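All protein chains but one are shown at their positions in the complex.
All chains are identified by letter, namely A, B and C, in their written order; residue positions are counted from 1 within each chain.
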Amino acid sequence: MIRLSSVSKEYARSGAALRDVSFHVRKGELVFLTGHSGAGKSTVMRLIQMADMPSGGEVRVSGFSSKLIRQRDIPMLRRKMGVVFQDFRLLRDRTAEENVAFALEVTGTKRSAIAPRAHRVLTQVGLAHKARAYPDELSGGERQRVAIARALVNEPLLLLADEPTGNLDEWAAKGVFELFREINAMGMTVLMATHDLDLVRAHPQYRVIELSQGAVVYDSAPTPATREPQQA
Amino acid sequence: MIRLSSVSKEYARSGAALRDVSFHVRKGELVFLTGHSGAGKSTVMRLIQMADMPSGGEVRVSGFSSKLIRQRDIPMLRRKMGVVFQDFRLLRDRTAEENVAFALEVTGTKRSAIAPRAHRVLTQVGLAHKARAYPDELSGGERQRVAIARALVNEPLLLLADEPTGNLDEWAAKGVFELFREINAMGMTVLMATHDLDLVRAHPQYRVIELSQGAVVYDSAPTPATREPQQA
Amino acid sequence: MSYALREALAAFRRTPLLTMLSVVAIAFSLFIVGLFGLTAFNISQAVREVENKVEVVGYLRDDATAMQLQVAQEELRRLPEVQELRYVTKTEALATAMEEMKEFRDVFTDLESNPLPASLEVRLRPGQSSPEAVSRVAKRLQAYAFVEEVDFGDGWVEKIYTIRRLFGAAATAIGGAFALVAGIIIATAIRIAVFARREEISIMRLVGATDGFVQRPFVLEGIITGLLGGITAAALTWVAFAALNRYLFALKWLPSEWIVAVVVAGTVFGFLSSIVAVRRHLEAV
Partner (left out) sequence: MSYALREALAAFRRTPLLTMLSVVAIAFSLFIVGLFGLTAFNISQAVREVENKVEVVGYLRDDATAMQLQVAQEELRRLPEVQELRYVTKTEALATAMEEMKEFRDVFTDLESNPLPASLEVRLRPGQSSPEAVSRVAKRLQAYAFVEEVDFGDGWVEKIYTIRRLFGAAATAIGGAFALVAGIIIATAIRIAVFARREEISIMRLVGATDGFVQRPFVLEGIITGLLGGITAAALTWVAFAALNRYLFALKWLPSEWIVAVVVAGTVFGFLSSIVAVRRHLEAV
């Protein structure tokens, strides 16, 4: 599903953010991505979305390669994934429900199907009662849950969640993670960047990849580095 | 320092956010404000900054009353406090250092004094090496630390920190909290909203106020409700 | 398209200020074009009226016979350039002269014989009053033996044509300059609209929107803005016309095709500016 091969990323103004990062996440896995602040977690997420291109190495996601992908194929890639951004990225001038519906409209979903699906996923994150509120009228944790709902509404094959519980209390965080586990159990691949080591420790069955200063320093269940001919 | 008396807050579009909240934080205290997502923590913070006015009751902060304060006195009140916003509120078109310096410029600090003070406080939060980066070039945790640095640079009498460690790893969060403790030991009053119950449990010596659905449901060390004639 | 339309309309609701600016810019620019058109139209109408007065006069020898005149008049009337032909007798000529030059009335009264010649006054058709046509008609008149001299306004016709040419050049230059400035304002306004929504655009793309999908609402918004701007411009032009007409001088209102052209121009302008601005900006987001 996701394969990073010797990926490096340099920013002109701040130097190397990633150095020789390689890992492989298979379809259906749920992987925690941990590391100190500034370690490069969000950068990895951006590369997987192909919102940024690596300075060296190759990123392969769901059949697309960072080396070969054409600009106009990128939307097709993104439709296969749901993304929870660390800073939420909600549209300020749309209500919670409209923000969620937006992800469906973009992909050309039938209009009649949009509202019920948006409503269902808002209910799943416990925000049905805030459907009509604008982001500025929501608390931090409520915004975060809208962002989560938007990522899930498309029923993507791959979920990238960047610090999805940073603004949630323990109870709400647990709820969100249970939701991720459920959906993962139904076959969705999940890559979740988090600082919440309690959460990571409470679920030792899941793989953990730890970054430090842009390099992978720990991988609890590395997949063989040899390239399998199977789909990347 | 801070006194809320039977404060309620209604939002036209979403109903009651606070109901009959009363508490009193004395000068030099360090208080945790906890509660589920949407409980009203950020609303309390906004009322204390007088960025919003209560629908009922009275908020008194450092000698100013929400009932009496004039529009043009509000800046004076705000200069006495440092605020870490839950969503950071950094200026996108200024570097980390300029964002911090901004809080000093606003209060008319001598220009020659600005740069060294901004630099010192960025060093305290561990971001001296990112002084020249713009918010878009910072990781989530780095942005949060810039916001903390900005709140502290004025050496305020009162620090309001809304979820200041949500994007920080355990290690960085500990560092930030140690900084708060130090400054508190030097006399600064600190009110910190947080979900990080580990942090709260690790420091049982500090007072905890818990909100639930807009009401105070727990206060570990309530100050006598009778109005003391001392400064509020 | 329904999504794009909904979004385009929502954009007006969300950023009424920006929309207003774009509409004002387009309206203002086209209003200037409209004022210019109004002026141009009225000047060209005035020129046409002057043209209607372009005359070629043939002064006749005193020995011209009635028969010769009859034949000549019939021949001249058949020329395509000729609108009207008038025979002015010696007596009429003297009367006119005495009327027009009062200070010489004594002089004329003192004369024993009338020294003024009879004449044939030829008025040309509006479309046929170019300097060439005038000289064609003059030559034709001159060819008659009984015509002593032909007068056709001492380069007056050439002068009108020069004024017209100058006016044409001025129209092109000023109109072009205004269109350029209007283009800058509109493009800037639309670029600002895109700029103001760069956040939205980048979020759309992150969520998987294709470029076409991202562009459509902006382009549609540009079209609607242009349409509104064009209509406003037409209305403003009418108001200006009515005010000028009432307080200053009688004007003719523009033909309705010109008005339609103004509105269409606004729409096309909005379309082109927005598509260029969106395309260019999308590369930068």
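What we mean here is this: a residue touches a chain if its C-beta (ideal position, glycine included) is under 8 Å from a C-beta of that chain, and two chains touch if they have at least 3 such contacts.
Being a predicted model, the structure only gives us computed values, none of them experimental.
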{"item": "Residue in contact with the excluded chain [from B:V61, B:V83 or B:I209]", "value": "B:V83"}
{"item": "Option from B:T34, B:Q49, B:Q86 or B:Q144 whose C-beta touches the chain left out", "value": "B:Q49"}
{"item": "Contact footprint on subunit B, counting only the chain that is left out", "value": "49, 51, 72, 74-79, 83, 85, 89, 91, 93, 102-103, 105-107, 111, 150, 154"}
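Rule of thumb we're sticking to: only the chains that are shown with their structure count from here on.
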{"item": "Chain contact graph, described as a line, ring, star, complete graph or other shape", "value": "line"}
{"item": "By number of C-beta contact pairs, the top two chains", "value": "A-B"}
{"item": "Core chain by centroid distance, with centroids computed from Cα atoms only", "value": "A"}
{"item": "Centroid comparison with subunit C (C-alpha atoms), farthest chain", "value": "B"}
{"item": "Between subunit A and subunit B, centroid-to-centroid distance (C-alpha), Å", "value": "30"}
{"item": "Centre-to-centre distance between subunit C and subunit A (centres being mean Cα positions), rounded to whole Å", "value": "63"}
{"item": "Residues within subunit A bordering two or more other chains", "value": "none"}
